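Let me give you the structure first, and then I'll get to my questions.
One protein chain is absent from this view; the other protein chains keep their places.
So, chain A:
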Amino acid sequence: MFQILDENGKIVNKDDMPDLSDDELKELMRRMVYTRVLDQRSIALNRQGRLGFYAPTAGQEASQLGSHFALEKEDFILPGYRDVPQLIWHGLPLYQAFLFSRGHFHGNQMPEGVNALSPQIIIGAQYVQTAGVALGKKLRGNKSVAVTYTGDGGTSQGDFYEGINFAGAYGAPAIFFVQNNHFAISVPVEKQTAAKTLAQKAIAAGIEGIQVDGMDVLAMYAVTKHARERAINGEGPMLIEALTYRYGPHTMAGDDPTRYRTEDLNNEWEKKDPIVRFRTFLESKKLWSEEEENKVIEQAKEDIKAAIKETDKYPKQKVTDLISNMYEELPQNLKEQMEEYKEKESK
């Protein structure tokens, strides 16, 4: 397992230490703390009925944000349903992320210049699509990459294998992440496969694979940066397995993790918390303080409050909106239905 920062916030691998400025290190911490607050508030808002579909992210901050921090704006992200934080840090406004959760099309309207799809619900589909985006970049001669994420359970899908295999066959600039949080809802990773690592599945595609400490933000950043450089230099795709953990339930739709996980296991992973270890590291370099952290927390809470207000104010969907988003030019049947619903909506 590739690691730079151990559980105690000590650098254990100086050679691979990424070249990050003090400001960049602080920005990484800021993003992780912010995202932890976002998770806590999202769970609360979901319980109050002010958000809809929500897949908790606490525990996965290093995996999600360390990898994202190594990307450039022109890189295209194909996220899974738990990967909303990457979208937000790629430029999706918070209120739109909330609209996605509630089930409003505007949540999926990526602003101009935000190169991403909205979160993919069909597990594995983002992998085959990533092969296509990456091939497109290669054919265009663009120096950018396609990046996608799935979970440990997702590695059992056919589309997972097909995606990495196609990208390999075309030498396409793609980075495939597996966030192994050890459970696919209630099914532990040992029941997905007899393979000892998920990274080794790269061998089947003939591409590079690596297993990384997904609770170590520096390792996640360094590996992603490396994969990106390889990809834009024409060396093909990479599969990166991040060993991580979700502290919360699978989603907020009634999953109860106490049915399948022990307290001991939770405690073991909480000791590996990505924020705790990075905080220790930054404090040892005099780059972080409680005061700074509280400032981030307050900022996050304020932003979330403002965003949920904006979400509330956003115009409700009409059937005519949904119809007009179906085709560039409406076919006969939808033209008729458009008239019907215009009439209904005018009453």
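Here is the rule we go by: contacts are C-beta pairs under 8 Å (C-beta built on N, C-alpha and C of every residue); 3 or more make two chains touch, one makes a residue touch a chain; residues count from 1.
Just so it is clear, contacts and distances are computed from a predicted model.
Asks: Not counting the visible chains, the remaining one has a UniProt entry; which protein name from "Light-independent protochlorophyllide reductase subunit B", "Pyruvate dehydrogenase E1 component beta subunit", "Cytochrome b" or "Short chain enoyl-CoA hydratase /Enoyl-CoA hydratase" does it give?
Replies: Going by its UniProt entry, the chain not pictured is "Pyruvate dehydrogenase E1 component beta subunit".
Asks: Taking the full complex into account, find the residue in A:49, A:254, A:315 or A:331 that is in contact with the omitted chain.
Replies: A:331
Asks: Which candidate, A:131, A:243 or A:304, sits in contact with the chain we can't see?
Replies: In the full complex, the listed residue that touches the missing chain is A:131.
Asks: So which of A:5, A:70, A:146 or A:282 would be touching the chain we can't see?
Replies: Of all options in A:5, A:70, A:146 or A:282, contact with the hidden chain holds for A:146.
Asks: Residues of chain A in contact with the chain that isn't shown?
Replies: Residues in contact with the chain left out: 76, 105-106, 108-110, 117-118, 122, 125, 127-137, 139-140, 146, 158-159, 162-163, 165-166, 169, 322, 324-328, 331-334.
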